[in-house]
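Have a look at the structure below, then the notes.
Removed: one protein chain of the complex. Kept in place: all other protein chains.
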Amino acid sequence: MRDFITSQFGVSVVLAFIVINVLLGAVSYCIYFERKISAWIQDRCGPNRVGPWGLLQPIADGIKFLVKEDVVPNHVDKPLFIFAPAAIFLVAFIGFAAIPWGGQLELDGRLVNIQVANPDIGLLYILGVGSMSVYGAVLGGWASNNKYSLYGAIRATAQMLSYDIPMGLCILVVVLTMGTLRLEEITLQQTGYWAGWIPQWNIFLHPLAFAILFITALAESNRTPFDLAEAEQELVGGFHTEYSALKFGMFFLAEYAHMITASAFIAVLFLGGWHLPGVSWTQPQATQWYAVLAKIVVLSTKIIFFLFVMMWIRWTLPRFRFDQLMRLAWKGLIPITLALFVLAAALLFFDRQRSPLWALSGNLVILVVALITASSSRLRVTGRQVNLPTIAPATDFVRLGRVEMPL
Amino acid sequence: MIWNDWLVALAPEWILLVGACLSLAVGVTRVSKWASPIALATVVAALIVAIRLDVPRNGDVLPGLWLTSLTFYVRWITLGLGSLIVLVNWHQPAANERGEYMSMILFSLLGVLLTASANDLVVLFLAIELVSIPTYVLVALSREDARASEAAVKYFFLGALSAAILAYGISFLYGAAGTTTIHRLVGDTVQSTLRTNGAIGVPMLIGLILVFAGLSFKVAAVPFHAYAADVYEGAASPVTGMLGFVPKLAGFVALCKILTALDWNLPSEVNWMLWIVAAATMTVGNVLALLQKNVKRMLAYSSIAHTGYMLIAVLVGPVAGQGPMRDGVAALLFYIVVYGAMNLGAFALLACFKTNGRDVETLDDLGGLARRAPASALALAICIFSLMGFPPTAGFLGKLYIFSSAFSLQPNHPMHGPLIALAIIGVANTVIGAAYYLRIVAAVYMGGETDTATPVGGRPVRWGLALCSLPLLVLFAWPTGLTTQVRTATTILHHSIRTGSRRVAAAIDSVRTAPTDVAPATVSQAAATYEHHANP
Partner (left out) sequence: MRTFCPSQCDQSVERKRYDRRPLASARGSDRRRCPLLAACIATWLGFSSTVVWASLPTDMAQSTKAAAPGGLLEAFLFYTVAGGVVLSALGVCIAKNIVRMAVWLFAGLGSVAMLYFLLAANFLGAIQLIIYAGGTLVLLVFGVMLTSKSPWVRFDPPKVELIAAAVVCLALVVSLCTVLARTVWSSAEGIVPGATVAAFGERLLTTYLVPFEVAGVLLMIVMVGAAHLARQEE
């Protein structure tokens, strides 16, 4: 039995159990932090009634979701209506299987990976699972048989399909640089140093790809400024308008789980995963249990940092309009990431893929060209969508002074 | 070494690819009307390169490809007729769409070229799709019309279905053979992988039947012909002229490739299936064409009937001997060139005229054309007589070759009797066909003076029409040029029939050393050399 528990398989099973449960807790506390951060940004107090500093608020919310009446409207497509939240929840959580949490641990003289699974297609696995996540939104929206939900679902699909492309290309940049799809291997390759002290993290090679990957991660997890699928003000919540109780809760939790996956993914790809320069416990050689714990703490800190930035963005930036969103993806991000991809391939061809000088100058050139192109464009950034027919001013509304009718 | 091989062996393909991308790029600029000249230059350049090309034709040049004499012949005729297709389509869509349009034509031609050199089932499948998919787009792009969109959607869905059937059949072939390569170089012997153990097993049989079903969509043979009339009617005339030739050529070349891998020795079930398909295709095509008033629909059904004639030639195969008079494949290769030219010519004429602002389509629209445009009417008459198979045209020779090849099988051949019967059905069908072809000619020369058809289209289309119809006469007078090429192209098949396993490398080398216009004597010398290698 001991032999089983200390084998890789046993560790994987135990780790899967721990990760799932810890994440379920973390996800509900994400909501708490979101509310606290929004309150802080807007100079409010935030939740402070349940428990000290409102710390028990997530538990109260969870109980509320559980005991609320679970309404299934009569006009919905029942099987798909029930299937949709389950699908989105499942998909949001299985992505964690390939995240390398803490390097290697020495157990009974054997080295085991602190990772649920270490397949040779780790990156593709996360990409594939990520591309499944939109099904929940689409099926939920369609099965609800409600026009706002349908709008939300269609917007979600178009958005995901569009932002999948720059995301995939950014990931390909990393793959070309690292030459592997294993996430553990990618982390290990980032543990060296340039000039003795700069860690060889990918962010120092391809900062542009990092930034774009972060933007697409926002879009993929339906966060502001890309949250058109559930825009509360226009679509009453979008694809989950008709959901209530725990089903709604599942959509809610899945969104935050998605944020955590995306953050962990970016941290592993670009910020060296569990590696922290200058700390001997977070080096690949350290395999003691306390070193593994330290590595997990480091990775979690990076994840929490990204989560904070995402929430910060949400309470700072307004939402895009749909045509702006599409234009950003197709005319902005995709050309830039294509150029980055070609750059990475060229660096690989000349065997300069790990040289920061070449990579950074390439990034700089691409950035400058993109900015010049963008600034020379005659298209107005804001304003009305270009190719819509003109709308005659409404006459049956009372105009109040100089207030214009909203479009 | 690899780069060099790639560049040289596939030079025409590379040129087409670059030209297609160029015309695509030109299409989005303000000078998009330059797309047509670019396309023509590309095809002509590829043709010149293909003619001048002298690559080491050893058995297996590149993985997945095998360049044989058949490949070279198909390259020449594709690019030759391809330049005519570009000419006929010169002005077709609005200028802002011409870049895409021309690039689609070039991509389709590229697909035919790749089909001809494919030696791998995967490459074969992809190449055939490369022929088909641009044609779906072409149909939709060809004119701003709901009918064109409808035709494109029909064509696309049925085409996708046929691609699925083809892929399913290929998966069976792969399962039975254990490899996707069609011919394999073992030492200096080329072996067919489909026939490693001699006999054809049941999975192979199912695979073959499915592959034939998938291909019969591309060539518009009977159970899969239903799309033809609607699609041909919906698309603009120049595209229709192309649809009759390019996918058919690819389909028949693929058919020949697979049959060659089986040494043209089919199980009787497949033989009878092809027999029934051929007979039904001819008859259905001709009978339905008789009922049409719309010239495009009529020609669509006539193209189905011509598929039937060509299927006779496929069924005969190269077993009876060399030369188009006895060799079915040679007759087929001759016929398809002639058919491509005359079909394109007929549609090119329809593209030259408009009546009351719409395209010329019915017999009435053509009435009295000869009085106003005698030259065009004469060109049409030549094409129509050729389609009919009337003597002073090459169409007559084509039919003659096909029927005579069917009669020249040895009496001990299992399909000897049935093929003679099939040839007689073919002759009877030719007579039926004459009825509706003559109606077109009669309308043009003796029809009422409706005086509505007005010439449109520029000089390139007329040049295309002339270049389609004149060679039909020339080829009747001097068929030797083409028949020699056809004979060279089929050399490889004859080697494959004599013995089960071939030393093709040596035989092909000897063909290569011969001059391009190789006389029959040289070919038989090559065959003798080959025999020597095969049975030392």
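Observations, loosely collected:
By letter and in written order, the chains are A and B; residue numbering begins at 1 in each of them.
Methods note: a residue touches a chain if its C-beta (ideal position, glycine included) is under 8 Å from a C-beta of that chain, and two chains touch if they have at least 3 such contacts.
What you are looking at is a predicted structure, and each value in this text was computed from that prediction instead of being measured.
In the complete assembly, the contact with the undisplayed chain comes from A:Ile121, out of A:Leu66, A:Ile121, A:Ile198 or A:Leu317. When the full complex is taken into account, the listed residue touching the unshown chain is B:Glu100, out of B:Glu100, B:Asp327 or B:Asp365.
Interface note: of B:Pro37, B:Pro203 or B:Pro267, the residue touching the hidden chain in the full complex is B:Pro203.
Counting the whole complex, the residues of subunit A in touch with the unshown chain are 3-4, 7, 9, 13, 69-75, 77, 80, 83, 119-121, 124-125, 127-129, 131-132, 134-135, 138-139, 142, 145, 147, 150-151, 153-154, 157-158, 160-161, 164, 181, 322-323, 326, 387. For subunit B, the list of residues touching the undisplayed chain reads 17, 24, 62-65, 97, 100, 103-104, 107, 110, 114, 120, 122-123, 126-127, 129-130, 133-134, 136-137, 140-141, 144, 152, 175-176, 178, 201-203, 206.
Just so we're on the same page, only the chains that are shown with their structure count from here on.
For this pair, subunit A with subunit B, the centres built from the Cα atoms lie 53 Å apart.
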